[in-house]
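Below is the structure I would like to discuss, written out as structure tokens.
Note that one protein chain is taken out, while the other chains of the complex remain in position.
Here the chain labels run A and B in written order, and each chain numbers its own residues starting at 1.
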Amino acid sequence: MLRLRNVSRHIGGIRAVDDVSLDIPPGRITGLIGPNGAGKTTIVNLITGMMPLTAGSIHLGGTDITRAPAHRICRAGLARTFQNMRLMADETVIDNVMIGFHRHDRCALPAALLNLPSARRMTATLRRRAAAMIAEFGMERFAGFPAGGLSYGHQRRVEIMRALASDPAFLLLDEPIAGMNDVEADALAAIFRRLAAEGRGILLIEHDMRFVASLCDHVHVLDGGRLIAGGRPAEVLRDPAVIAAYLGG
Amino acid sequence: MGQWIIAYTPLVDLFLLHLGFAYAQYIVLRAGVFSLATAGLAGIGAYTAGVLAVKLGAHPALGVAAATLAGSGAALVLSLPLARLRGVYQAIATVAFVQIVYSVNLWAEPVTGGAMGLNNIPRTAGTGVLAVAALGTLYLVWAMERTRLGRAFNAIRQDEAMAATLGVDIVRHQALAFALSGAIAGLFGALEAYHAYALDPGQFAFPFLIAILSYVILGGRNSVAGPLIGTAILIILPELARPLAENRMLIYGVMLILVINFLPRGIADSLILAWRARRLARPEPAAGEP
Partner (left out) sequence: MLAQQLLNGFVVGGVYALFALGFTLVFGIQRVLNLAHGAIFMSGAFIAYYTVAAGGPLWLGLALAVIGSGLISVLVEIVCFRRLRRSGDEEFGGIISSIGASLVIMTIAQRISDTQVLRFPFETFPVIIWRFWGLRVSALQLFMLALALALVVVLGWFIYRTAFGRQVRAVTQNERAAMLMGINPVRIHMQTFFLSGALAGAAGVLVGLAFSSIRYTMGEPFLMYGFVIIILGGLGSIPGALLASFLFGMGQTMLTAYMPSAISGLNEAFIFAALFLLLLFRPHGLMGREAAGALRGRR
């Protein structure tokens, strides 16, 4: 369970996130929706240690990760994608995915410094696993392409592969289907379902309500940094407060 | 043939020494640390070896080992405060470090010879030794590139926040890059001492810093071939014609401005990217799909 308790973050005078408590259970896809500027991305930044909290606490399983540095949080089993994609633009797709394996990229320091056989084997293994994952996402053709030259939809998939490479227990997806067509989105939906079935907890941030409703059992609604509703997608989307939040912008 | 070798030996030696310094600078830049400390680290190495040789008559091997250790030790210590700084702040802090080394060197006259420098260092490092050291360094940098270290350095350099969320421990990796850079700078500092008979503190000050930086900027700071190409060009260029040698600093200045503006990745990196783009542009039409 990924547990947020009374989490707040103030930026300048703005309460970007204000007293948010929510649980992200394993094996489920939890939705987080809200109008632009509601604070969704900020919550992901807080969970992944990219930004310090103003108040509150975050626990992953039994461990307190409230103040842990970002790389520790990753090693504790958390991965994310970025809404404004952050790929290494000049590097190939496979190299971008390989960096996602960093958590498992182990070999003794001398071996790494001198590229001894054990280090070479490690590189070969990771390259194979990255290639397999790229094939699974239907992108073999682009494996040797610089990531910066790909379409939005493809770049999003590279982001997801890179996050998955660390084999996270919890995956935070910030608008993963923005810029994709329906066919691509459906393919991803199937993958997300499978990941949840494997026991991973997923937090899905999306503006496409149809997509959210089809995947999530539980949806939280954020507006002005505060949670204003939560429950089954169908109920939540009928909630007058939620409708008002979206219409009121 | 023999004549030719004798005539060009000093040039080759100079190239090999500076190649080492260029890689010391390259390693930190590649790991995303904007450090200009190489000059100071090289100075520490050179004086460690020089003092051991002149004042204590130590064996050169001991001097080289001590210099390498001193360089990496100093770099490791320096990396602690630098880990808390970024960008221009790192640049300023490392320039301050170079100044501190220079000032202490001037002041500690009984040990370092002060402004007079150190003289009568036995000349033990010839072209062969320099070549071995340069090749070793080249292999290390090349090898490291292909392992988890190279991958992590790459990620850190391009986007630290992204690297951190992927589990890369930035502080550790940058400290490692620093220690390596210090070891290489210290080693080549020692070789410089054993090669040149004499040392003076001004040798490792601002002009040195600029020269080393120029090699890496011109050649390219993200691929192993970069410093090699940059150093070769800038060492050989002044030999081609007298006016080039007399205007060395002017050429460096103009070159830095032009390269960083019009070829910001440097020669090697730009060639590699262009080559890769061409290779991708050719085959199957599907590859054109954005």
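Note that in this section contacts are C-beta pairs under 8 Å (C-beta built on N, C-alpha and C of every residue); 3 or more make two chains touch, one makes a residue touch a chain.
Since the model is a prediction, treat every value here as computed from it, not as a measurement.
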**Asked** Which of these, B:Y47, B:F97 or B:F204, touches the one chain of the complex that we don't see?
**Response** B:F97
**In chain B, positions touching the absent partner** = 32, 34, 81, 84-89, 91-93, 95-97, 99-100, 103-104, 106-107, 157-162, 164, 170, 206, 210, 213, 217, 247, 249-250, 252-257, 260-262, 264
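By definition in this document, only the chains that are shown with their structure count from here on.
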**Asked** CA centre of chain A versus CA centre of chain B: separation in Å?
**Response** 39
**Item:** chain A-facing residues of chain B, complex
**Value:** 139-140, 142-144, 146-149, 151-152, 154-155, 158-159, 161-170, 180, 273, 276-277, 280, 286-287, 289-290
**Item:** Parts of chain A lying in touch with chain B, wherever the complex brings them together
**Value:** 48-50, 69-71, 73-75, 79-80, 82, 86, 88, 90-91, 95, 98-100, 102-103, 105-107, 111-115, 119-120, 122-123, 141, 144-146, 149-151, 162, 166
